[in-house]
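Note that one protein chain of the assembly has been removed; the remaining protein chains are unaltered in position.
And now, subunit A:
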């Protein structure tokens, strides 16, 4: 299965929109990876393939509208599947937010992370393949949360 080292969302201007490290990197490594990936991925031409080799692993990226979804995966992983996972993530967010755009992700980034956590679990080793179950559990969590705040106001 796909073992994801990190996942990040970059805007076309190179701003980080979401970032999740599934391995422990120290601050300097993180900054280096971020900087190098930003320059290489943003400079890729549209006709180029979505896979590139970086350091000792591979990077799989895909552009959706103004956002680049970038995954670092280990060399033996299935690149096509990683693209599929990225696509699932985008689809789930699209369903959840309803026609998702960059602003949705910026303002509700914690929700986006929650969706990601439902989709990719445990260091990127597992993926829930069913969109519906992701959305259901998101809905349950949201309702629990709103119940909580309702109780809070009433008390």
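Details
Here is the rule we go by: contacts are C-beta pairs under 8 Å (C-beta built on N, C-alpha and C of every residue); 3 or more make two chains touch, one makes a residue touch a chain; residues count from 1.
One rule holds in what follows: contacts and distances are computed from a predicted model.
The chain not displayed here is annotated in its UniProt record as "AP-3 complex subunit delta", chosen from "AP-3 complex subunit delta", "LOW QUALITY PROTEIN: protein SENSITIVE TO PROTON RHIZOTOXICITY 1", "Ubiquitin carboxyl-terminal hydrolase" or "Signal peptidase complex catalytic subunit SEC11". Touching the missing chain, out of A:52, A:90 or A:135, is residue A:52.
Against the chain not displayed here, subunit A makes contact via residues 1, 3, 5, 16-21, 23-24, 26-27, 31, 34, 45, 47-52, 56, 76, 78-81, 83-84, 106-107, 109-110, 113-114, 117, 121-123, 125-130, 133, 137, 140-141, 144-145, 148-149, 152-153, 155.
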